[in-house]
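Complex shown without one protein chain; remaining protein chains in place.
Chains: A, B and C, in written order; residue numbering restarts at 1 for each.
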Amino acid sequence: MIPFRKVLIANRGEIAVRILRALREKNIRGAVVYSDADRESLAVLAADEAYRIGPAPSRESYLKAEELVDLAVRIGADAIHPGYGFLSERAEFSRLCRDRGVVFIGPSPEAIGAMGGKVEARNRMIAAGVPVVPGSPGALPDVESARTFAATIGYPVIIKASSGGGGKGMRVARNDAELAEGYRLARAEAGASFGDDAVFLEKYVERPRHIEIQILGDHHGKVVSLGERECSLQRRHQKVVEEAPSTVVTPELRRRMGEAAVAAAKAVGYTNAGTCEFLLDATGNFYFLEMNTRLQVEHPVTEMVTGLDLVIAQLEIAQGQPLGPEFDDVVPNGHAIEVRLYAEDPFRRFAPSPGKIQRLRLPQGPGVRNDSGVFGGSEISIHYDPMISKLIVWGRDRAESLRRLGRAIEELRIVGIRTNVPLFQALLANADFLAAQFDIHWLDRKLESGELAPQGGDEIPEIAVIAAAIAHYERSQRQAGELPQGEGHPSGWRALARRDARRGGGGC
Amino acid sequence: MIPFRKVLIANRGEIAVRILRALREKNIRGAVVYSDADRESLAVLAADEAYRIGPAPSRESYLKAEELVDLAVRIGADAIHPGYGFLSERAEFSRLCRDRGVVFIGPSPEAIGAMGGKVEARNRMIAAGVPVVPGSPGALPDVESARTFAATIGYPVIIKASSGGGGKGMRVARNDAELAEGYRLARAEAGASFGDDAVFLEKYVERPRHIEIQILGDHHGKVVSLGERECSLQRRHQKVVEEAPSTVVTPELRRRMGEAAVAAAKAVGYTNAGTCEFLLDATGNFYFLEMNTRLQVEHPVTEMVTGLDLVIAQLEIAQGQPLGPEFDDVVPNGHAIEVRLYAEDPFRRFAPSPGKIQRLRLPQGPGVRNDSGVFGGSEISIHYDPMISKLIVWGRDRAESLRRLGRAIEELRIVGIRTNVPLFQALLANADFLAAQFDIHWLDRKLESGELAPQGGDEIPEIAVIAAAIAHYERSQRQAGELPQGEGHPSGWRALARRDARRGGGGC
Amino acid sequence: MQLVSRAGGKSERVTVDRQHGIYVVEIGGVRHEVDTRALGPWVMSLLVGGESHEVAVVRAGEGVYSVDWRGRSFEVELVDPLTHLAEISRGAAGKQGKKIVKAYMPGRVVDVRVKTGDRVEVGQAMVVLEAMKMQNEIQAERSGIVSRLFVSAGEAVEGGDPLVEID
Partner (left out) sequence: MQLVSRAGGKSERVTVDRQHGIYVVEIGGVRHEVDTRALGPWVMSLLVGGESHEVAVVRAGEGVYSVDWRGRSFEVELVDPLTHLAEISRGAAGKQGKKIVKAYMPGRVVDVRVKTGDRVEVGQAMVVLEAMKMQNEIQAERSGIVSRLFVSAGEAVEGGDPLVEID
């Protein structure tokens, strides 16, 4: 084992801060890079060392693989932690680090590569006995062959155009009759749309949930599962709320999914932290989707119910330490929920809401954890993902963690930008969400139908009129010079102008 | 059971905020009172309702029992939560609430009274079979009687003047010879000092630890122990750091101390949350000191290792609900440490350091909990206890929670007032503390001897000179009007003057 | 001080007065005593009767205020009663004649879906703005005729830049 003395973080925002915390607890120096947009970020403030990497755009800064490795070598960093996003799942970056003698805190380039290509990954999973969504190996010449294949995988099935996409040439069939009909229509439509009427069959997974398994693999051949995360609540494939454990995963199913995930990881010689994403249908069948070969945004919910620190585990694995017994047969303790706070306006179709956070007060107290990348005064730039903070709650059961979530959301104060908090308020008032009755399409459906429209969107609370009236009164008094010094809120109003004039922040 | 709809909190600061969190999670309206010094406190901001109770001094505000109960009745509060300190352990306040038909969230006046008087409490504990420090019933006429009694309780013993105090006329004896000598000296000294040479004997507890047991009692006769807290680290009898569990308490000792605490509570018909404080000697003997008939400041460490919410438990008990099975045979999970952040200057003999918190950034992330009563911009008044926030960390074991504590202390930012953070930094560098080798006198001893003097007290880090030099340079440039707009830190320096001029805060 | 509030499509008579440190606000005839404190810029603590509210108020225009409360933002317009009456009489209340739709964030215009003279309805997409790697439709906040276009596809805009004028 080579103990690290210094680690470079090739990332930004909350995850850079999260990694810095782990490094400090391991007594390892933490160095970060920053783009011109991030010089005043929390990550830079929290780091032991900080180096400029380039202008704001990612491709000119956080995606500059060569420069990052050069920097690591120059400052004597033993390893690079890629966080998530950016270069974290680029096989060539992992290889580049290896070639330059810098430890990449993640899997080998081979493992990343093997899981990177959808087709190769699928075939290796099949070979490893990991269930994947069953599909016909190739195009089906006639309805007979289709019926035969359908019989082998069972209904319902979906007929897809080989060269298709965007829903065109797709038909769901629940029995032989629908299959015959669908097959005919699908071919016709495919031919018309793509000039190629070849179609194939796939098992149709109804109302699936997104259940993922967190795994860890060390460099001594040991791979463990730390249980599942329920990530079905997604808006346009973007996770919004994550939980652990899932209400639909029994201990027995947890064991089977865990075994599948471990098998998947072993099949590609996987090391460090990774996540196998599965589709879970209503009858308890699960199908491998893909493997995320990195730390997940939602890793904290697993930490909350296992008591483990996944980033510290990543560091220890990368240092060559074997996974200890504390990682064996982990059972979830209580229930955790994470909500992702985005700088986006749910009243404007979740349009990004960049700007300066004038005031920030994070919720605190029992069962509440904040993984935040910002502070009062932070500038939310348009250049990066609009996620500003993660709010994680823990309770002895889901009901308690839901109550905590509601309390924490109430407590949170973010002034200066719009956030998606109203969405969480709406979710906490929704019976399906409270009963954990959802699938991966649920959130988009509810947002479409307007059922999750933040309550009382249009109707204005009296307190807003009162506040505005007082502000207006004071402003006119001040303009008329009638308001004696110290009366009213001089600070509030002068400050406003002032703040616009300067770069200073509105609090910590 | 009477479900509460509204509860009045007869307290302030962090505990008022703590109770408001529990109320919100139980969906009960939370009302607070505020003195003129607390109008802009976090408690007022976090409350559903807030009412002025009087001027800043406690006796004119938070101690006005009649006014508080009148207010509770007027606003239709079902119950009053007294928090800790102030009226929380006044039997007559508990009685007043009962007489006025307002539920007092705490024990009955009888239970408070029984535990309030030292002598009565001691006798009732003896009757209940709870171990107390053995002592001779009365004065001992001659050295013979002293030797006889010493034989019954065993050495070491301490000889004390009946009408004594302040250490005068006290002698420790470890054998018959020392006893004879000490008896003679003690009597002479007592006679000289107090004009009364009567002396008595007590078991001398060497290097004792302060170990306390958290108990809960419902209104159906059930009393449970939730395990111990290690509170030996005290400065002038003021707890500074608390932990759970204690490194010296074995499961077997935990069981015995728990049984003693439960017996103590049952002996006085105790209900709601309470704490039995014990002295624990090096050989595992423990002696009842006193019972705190209220929620303790340090209750969070018990919450962290049990997963229970003690304030919610208090509410449920007060509503008449029975203690459920989740309170049976609770075993600590992991290790928690709490440090109390005080607005006091360790470099000035811990003199209070009131003033405005210009900037506040609390530590966040895994295993960190803040129970805070302040925000950026808060005014720390001279009228109340200088504790501003509690930092609680959890780890799978003591070593991990110590690492987390170190990390969190590093992360904490408080600007504008002095705090006792340097004391914690010194503790985290102290071998005895890291090894949990201490007793109730340890901290005072180390502070006396200067061993815990914050490291490098006098020697100034280069960064301080650099920062001052830059600030000085900018100031002179600005005065000379040579610094172009937007250069340097106009905000920093103008703001300084501005802030002094106004009441506005420096962040949330 | 006599005012008319226009918010959420309805208007009410509002009077504000300050009596020894306490505000008295009357809305639609209902009287509220309000104790206020400024917690630095933007943020105010209001005690309305016994109720405690923390709000952030930002002036969004002449007599227009955006109020943040419990994680949500509300826009309130305040005008003096005479102006209000005058506007009603010419049927323009809550309309203020021409309306300029602005970019609420910096970004790049990828598509302009209206031309001058077009009639637009509330919620109709007029401009598509790209920022933070996402495409965002800028919609008409009221119905009317597009009287002016300030941008064309491909242009970069700053937050607050005018995009379309609706009459």
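Please note the rule applied: a residue touches a chain if its C-beta (ideal position, glycine included) is under 8 Å from a C-beta of that chain, and two chains touch if they have at least 3 such contacts.
Since we're looking at a predicted model, the values are computed, not measured.
Asker: Wait, the hidden chain, what does it touch out of the ones we have here?
Answerer: Output: missing chain touches A, B.
Asker: Which one, A:Ala10, A:Ala50, A:Ala161 or A:Leu179, makes contact with the chain that was left out?
Answerer: Considering all chains, including the one not shown, the answer is A:Ala50.
Asker: For the chain left off this view, which of A:Ile2, A:Ile75, A:Ala282 or A:Ala399 is in contact with it?
Answerer: A:Ile75
Asker: Of the residues listed, B:Ile153, B:Ala263 or B:Ala471, which one is in contact with the missing chain?
Answerer: Among B:Ile153, B:Ala263 or B:Ala471, only B:Ala471 touches the chain that is not shown.
Asker: Which listed residue (B:Ile2, B:Ala351 or B:Ala435) would be found touching the missing chain in the intact complex?
Answerer: B:Ala351
Asker: So that we can see where the missing chain sits, which residues of chain B does it touch?
Answerer: 345, 347-349, 351-355, 358-359, 382-386, 409-410, 412-416, 418-419, 421-422, 425, 454, 458-473, 475-477, 488-493, 495-496, 498-499, 506-507
Asker: May I ask you to list the residues on chain A that touch the chain which is not drawn?
Answerer: Against the left-out chain, chain A lists 31, 39-40, 44-45, 47-51, 75, 377, 503-508.
In the analysis below, only the chains that are shown with their structure count from here on.
Asker: Considering only which chains touch which, how would you classify the arrangement: line, ring, star, complete or other?
Answerer: Chain contacts: complete, every pair touches.
Asker: Of the chains present, which has its C-alpha mean closest to the combined C-alpha mean?
Answerer: Central chain is A.
Asker: Farthest chain from chain C, going by mean C-alpha coordinates, please.
Answerer: B
Asker: Round to the nearest whole Å and give the separation of the Cα centres of chain B and chain C.
Answerer: That gives a centre separation of 49 Å.
Asker: From the mean C-alpha coordinate of chain A to that of chain C, what's the distance rounded to whole Å?
Answerer: Their C-alpha centroids are separated by 33 Å.
Asker: List, in ascending order, every residue of chain A touching at least 2 other chains.
Answerer: In chain A, the residues touching two or more other chains are 359, 410, 413, 415, 490-492, 495, 498, 506-507.
Asker: Residues touching two or more other chains, restricted to chain C: which are they?
Answerer: Residue numbers touching two or more other chains: 38, 40-41, 43, 54.
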